[in-house]
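Take a look at chain A:
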Amino acid sequence: MSKSVVIKGGTILNQNGELRADVRIENEIVVEVGANLKGDIELDASGCIVTSGFVDLHAHLREPGKEEAETIETGSRAGALGGYTALVAMPNTDPPQDSVAVIDFVREQGKRAGLVDVIPSGCITLGRQGETLAPMAELAQAGVNFFTDDGFGVQDASLMRRALEYARGLGVTLAQHCEVAELTKGAVMSECQCCTDLGLPGWPAIAEELMVFRDIELVRITGATMHFLHLSTARSVELVRAAKRDGLPITAEVTPHHLSLTQELLASFDSVYKVNPPLRSSEDIRALKIGLLDGTIDAIATDHAPHPRRDKEMSLDMAPPGMLGLETALGVVLAFGDLEIKDAVALLSWNPARIAKVDNAHGRPIAASEPANICVFDPELSWSVDLQRLASKSINSPYVGRTLRGKVRHTIFKGAPTVIDGQAQK
Partner candidate 1 sequence: MSINARLNTPHEVMSATDVRRAIVRIAHEIIERNHGIDGLAIVGLQRGGTWIAEAITKQINEIESSVTVPVGALDVSLHRDDIGIRPVSLGAITDIPFDLTGATVVLVDDVLFTGRTVRAAMEGLNNYGRPRAVQLAVLIDRGHRELPIRPDFVGKNLPTQKDDDVSATSDGVRITAMNSSNK
Partner candidate 2 sequence: MKHLRSIDELGAKGLLELLQLTVHMAEINQRPVPKVPALRGRTVASLFFEDSTRTRLSFETAAKRLSADTLTFNVSTSSVNKGESLRDTVATITDMGADAFVVRHKSVGIPWQIEQWTKASIINAGDGAHQHPTQALVDCYTIREATHTARFDGMQITIVGDIKHSRVARSNIQAFTMLGAKVTLVAPPTLLPPDVSHWPVEVNHHLDDVIPTSDVLYMLRLQSERMSQGHVPTLREYSEQYSLTQKRVARLRDSAIVMHPGPMNRGVEMQIDPSDIKNSLIHRQVANGVSVRMAVLFDLLGSGANLGGQA
């Protein structure tokens, strides 16, 4: 029999309102919301917000294939510490997630770790090579409903059209990493004045915008559902805004780093700031924030991308792009995102749960008979990253030395605490 858990003294935040009350959890479900509740495990939530656990649409867990950077277990633990109860695992593993065998493996590893719901995404094209379609129907039958070639965009327009048509028939969502590869050869950072001074090949904004535009039009003629990964430029936001006005079935996400860090940081030659799509200008950041406020952007997703230390120690042009994100997402969003807490939670939990189609278990209201996937966080706590204490196997976080605001105190996954007082329980 599982122990009962009571969250005491916090402020419950649901989509329809706030409430100061305790929460009692038993057998994976919230059983009671009220005053002065008692239980086997009592978690102090004074000063904290109690809300549904976060859902990350975009995490690279590196297993199978690059376990020295991260494993599904260490990535899940990092997620739990960041308040996440579900992670969509990106398919650029080795072997890639384009077969049922790999999908089942990833799901099983997630269950074995038992810290978050690991939701494997599938590839759009076989091997992410961009040449032929992956067996999407087979993967959908194995429970996959989110497909992407993330790391690459699908370059061939007619192949993308076929993929969207096929996806519409299956009722699954395709997610695009928008990058026209021909325009970004050798690029290290955003194409801007800083890039000119450094003599580096640049990643121009249009390399992203051209594909955003293309895919919006392909959605228009195919009617399939599309999700744009990690948008980074002002014009991308404008394009998506117009598409939504036209009623197209499109959603979009932005990362915490694209809301808080600018391209000029690359002048330090520190490859921790190298990421794909690259950090952009403060004008782009402003436009992305407006996009969050007016609903153009639906979710904040981390694009958690661990890399071993020696890979990131390479020269700027050779180092792989990517940053950690799971453990710092909340702290970055509240410190730099210019968002109300309720809006932040919507972007971290309720909306992504819907987009990932896990809103039967995640992003739920805190109420009796609801599944107990809960995050308890202190929205005012200032803290900074300690590389020694990260749960991730890698240390490529760009937030070392910066003060973040907002930290997860407890996380409950399927009724059991995975994090208590900021410490992982397993």
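The definition used in the following text is that contacts are C-beta pairs under 8 Å (C-beta built on N, C-alpha and C of every residue); 3 or more make two chains touch, one makes a residue touch a chain; residues count from 1.
Regarding candidate selection, all candidates are chains of the complex that A comes from, given by their letters.
Fair warning: this is a prediction, and the values are worked out from it, not measured in the lab.
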- Which candidate, 1 or 2, sits against chain A in this complex? 2
- Task: Sort out for me which residues of chain A touch candidate 2 in the complex.
- Result: 188, 191-193, 195-200, 202, 204, 268-269, 310-319
